[in-house]
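Dropping a structure here in structure tokens format, bear with me for questions.
The complex appears here without one of its protein chains, the remainder shown in place.
Take a look at subunit A:
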Amino acid sequence: MSEVRQETVELWGGKLTVAVSVAGTGPPLLYLHQAAGLAWDPFLQHLTERHTVYAPQFPGTTLGDPYSIHVVDELSDMVLAYEELVRNLGLDNPVVVGQSFGGMLAAELAAHFPSLTDRLVLLAPLGLWRDDAPVTNLLAASAEQLPGILFHNPEVAKVAMAMPEDPETAVVAASQMVWSLGCAGKFIWPIPDRGLRRRLHRITSSTLIVWGRQDAFVPSRYASDFADLIAHSKVAMIEQSGHLPQVEQFDQTAAAVDEFLG
């Protein structure tokens, strides 16, 4: 099993320090996590079997460094910061995988910098809006509503969303998670549409769009929108899954991604 090591990368004129988890061997893969923060899960571990995975933590989501979210204000600047991160890490044509909010960032990165990657995997990305299938406002949901919004199977939700037993650790984890959601909110509130629809045509990478059929956060209806707007793309619809197919249906999701990455 591949060891995860922690690196830090300075960028944005020295004003931003990004924590990056790195593991695996093989060609580089950049993984952009969901709004709640980076969790090193079996899917990431699986990706390390054939790639060197670089998983940066979105500014503000790193424990002990909450205020770096205030360093970058505009989405376009954040995309520039991520491009800088890729260069500073020395990644040459990395595979880019993004989940949910991270999927939106991944799509933005590929749309802004079409030559940055030639293989893109979007797991239920945010970034588009349809009046006939509105994205659920995750940040305004109650704690009781969250499992049902994120998961199809309540049993999986229970395990995936379990908090640490030690009360002190639970407080630290819960407050960091709330803050992390707030950090993403800077770029997805009030509506997770910052014009990505107008930019998706710029993506030239071969793209896999993965979606859980029963996604109650970002409806699977959006999969075909991404597919229609990205030239070289295909959709893998994962059955019996909510918003996190890599957690809820690991085998199906890993198989689809493995096949795409070859």
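Here is the rule we go by: contacts are C-beta pairs under 8 Å (C-beta built on N, C-alpha and C of every residue); 3 or more make two chains touch, one makes a residue touch a chain; residues count from 1.
Methods note: contacts and distances are computed from a predicted model.
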item	value
Omitted chain, identified by the protein name its UniProt record gives, among "Fe-S cluster assembly protein SufD", "ABC transporter ATP-binding protein", "ATP phosphoribosyltransferase" or "Monooxygenase"	"Monooxygenase"
Of A:Ala133, A:Val171 or A:Ala255, the one touching the omitted chain in the full complex	A:Val171
Absent-chain interface as seen on subunit A, which is shown	66-67, 69-70, 73, 139-143, 171-172, 174-176, 178-183, 185-186, 189-190
